[in-house]
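Just passing along the structure, written as structure tokens.
Just one protein chain is left out here, and the rest sit where they should.
Think of it as A, B and C in the order they're written, each chain with its own count starting at 1.
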């Protein structure tokens, strides 16, 4: 076993450092993981640039990274379902308390949950990392480490589509073709959506969406009216979509989402914007268009692994860039500039394969 | 059978007239009803004062009234489940088309639905009125005509609580103690809510709420902060309510509703306000507080009758004023001034009992 | 328009005749259809061989056929959404009464529903047939008439999977690889099932299932124990399936279905067997395995058309035989002998294409 534990630590706003930390010991219900692939998320970059997201404020140095997979290097005394050498995907949120949310199966809502790279909890952009064994899921041989890491963003898409109730023959409008919009597209298709319209400002991102299976692309120009865009969506599909999944957080997109959705349908809010939003709530209310939020996910890893193993969902094209952990700052800069879709950091010096 | 058909007709904004109309003949699937009790609704008054509600604009004279019950006077040739003399409650919304909404059991969302006293469809504030027999429900002997008429507003409460998922042990916050807030309170209690907080500006309305079973009263003063009111609700209940039912349509109340509701809970929007509302949507989204609208109701009459017949819901105290049909304008004036809760018009000259 | 209306009429048990009937006139809400493709269903054969299914007894001559598509030849006076020439798929069940089942969106349960080729209601194995326009669905250009006809059996699969709650990552066990088992397989895959095990006595049918996407084939031998078969299913999947869809009606298969299904999962009963069945109900109860029946379907045509149009479900391989209407008896004999999967009757003399 290697001796160093190179880690990407955010010390303060705009102060990102690669430094060596001690290799931790797993507790009785934990495993020590040799990290393999960790994707960079918009939130990682946001903490780097701003030192905070909403009420979560960086107050002490924190390791970044939460889209991750690795190999079991050591097993805690109570752990039964994993053994050294197992390849696993890591669910970054681990509830700390057995509160009402956990007991009822919605542990993502537990206010005291541990979450990788959400202050003050350390993430896993490092060489060695310990995690609750119950939230590490064994990968089948035909699922790569990178696919394993991509389960994290994919889970947001699965949870969004599940909360939306996507089912056979659903028509879906996805606002925004960033990484999150794209995983919503993939999840919607896998759950039986017959047609998906996806919108973005960027032609390039829309082309990626097309490759991933989008049926219609809606190029948005800043200043386009919400009702007019809603009309365009209706015209593309021949009817209003049953479901809209908002993945930009932009106020005008939330407006479009409401106007666009069919009566009795659902708008899911994935994108996170400003605290107050001005929206046509009455339009939604009198047409019984439900508005449902998404906070991360829960209970998605097993189904995501099943889908990846069966080959029914293909997330591989999402990875557009790869960097060794040593070049993490460069990698972050790539994401910051909005180049490509997903940047992967390769944490295992001896295995930089997907 | 009497010869006249005195009817309350709105000719234009602020032009309300009592006039005689011909007694209609029931079509093959209709019944002719001798009207007995018809409640005045805020929307009736609104049409009278403004000539429109949103996109529904009065363009030709329209009979008002939609909270109604009466006695079958004549039966169409195809009608089997009703006979002359039956006492019935009238569901005012009758789908015209067998569209996707009707086929899936959400006929209230059908855009072409007939609805009493929504332009251009005539209501039933008159002596004789024909209606689809399928939307007339026989009243048991122990349910009065007025209770039958009150099923209409009660249905809004039932539909709201059903969409909210009120169940055993739910804690509920109802914003607004007007007629609609009060029926939501009644329905919530009947569906198993353990504790209900209700708010209003008016002490008098809150006292009525107390009589009807509210556990906590929250007197609101104009200018109270939304977050502060949310805090008060939490303090009264000892925890945030699972469910909030907004029955004012006021923007600050929608804000309070969102802040007040427990993570994973539901805000139901019953109140109808201005087209755009500025609300803390992100607060709802990241706590997965669903926002669900209510447009009238569907499939509520049978369960409402069952509850009234069983004595488990008591709507009688809602009726605070009664007028004979001949004094309809006076009755409307009473409602306009916000006196009491529900004003009943008595349409049967020979029987003005409840 | 042709003058004859050759029709396949069942006069009594084992007395099947091709005869000419008058071309009917559509009522105001109906369309006259020139029939194109009609599949033969096990129930058609069953009526032919036995003169009854359960309580449905043939008492007077009845036209057979209910898996059908055709072209609009005439339009009733009130019909708005269809015009002459439109190609349509026919939903054979049309509710007659606006009862509680219809109003709540479960019209398949309406006891007075009209249903093609269920005594005493005539089916559509004929040249010209009238049907409620509201239950005729326009086919897009890229969906063939035969696909349109196959929507009927596919709907059974969709309804079964919907009642089962098949979703992303579901593992599903389908008992029986007859036409109905196969459409359940197709629907399950389209709704996101990650793995499907299918069983049958017939190797040939299992090979068809493999072609249609089954992940595991379980060849059953008469006399195999229910618990042992359940164990085999578990071994194939690596865990018990979330859902079992029983499509044989055989008692031992229902037993297998219960033993096989994961705790908290669902068994759907599609197959129809003898009136009483001896089953391990307690095993299901204490593991909260729900047992849900399927009676035909409701609200499936729009989503089925959407899936066929999008190319995400391919039913074409199900058609293994074709006969012109004139050879209907031969066609029925083919189905009776269990040859192939689906036999199509081609009712349009001038167009016998798929």
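The criterion applied here is as follows: a residue touches a chain if its C-beta (ideal position, glycine included) is under 8 Å from a C-beta of that chain, and two chains touch if they have at least 3 such contacts.
Not measured: the values here are computed from a predicted model.
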Using the whole complex, pick out the displayed chains that touch the missing one.
A, B, C
Checked against the full complex, the residue among C:22, C:225, C:264 or C:317 that touches the missing chain is C:264
In the whole complex, not just what's shown, which of C:75, C:156 or C:289 touches the removed chain?
C:289
For chain B, residues in touch with the removed chain
158, 161-162, 167-171, 187, 190-192, 194-195, 215, 302-304, 306-307, 309-310, 312
Taking the full complex into account, what residues of chain C touch the chain not shown?
54, 101, 104, 106, 108-109, 111, 163, 254, 263-264, 269-270, 272-295
Which residues does chain A use to touch the chain missing from this display?
98, 100, 103-107, 134, 298-299, 302
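The rule is short, and it goes like this: only the chains that are shown with their structure count from here on.
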Rotation angle superposing chain B onto its copy chain C by C-alpha atoms, nearest 5 degrees:
180
Need the CA-centroid distance for the pair chain A / chain C, whole Å please.
40
Let me have the rounded angstrom distance from the C-alpha centre of chain A over to the C-alpha centre of chain B, please.
43
For chain B, residue numbers touching 2 or more other chains are 104, 106
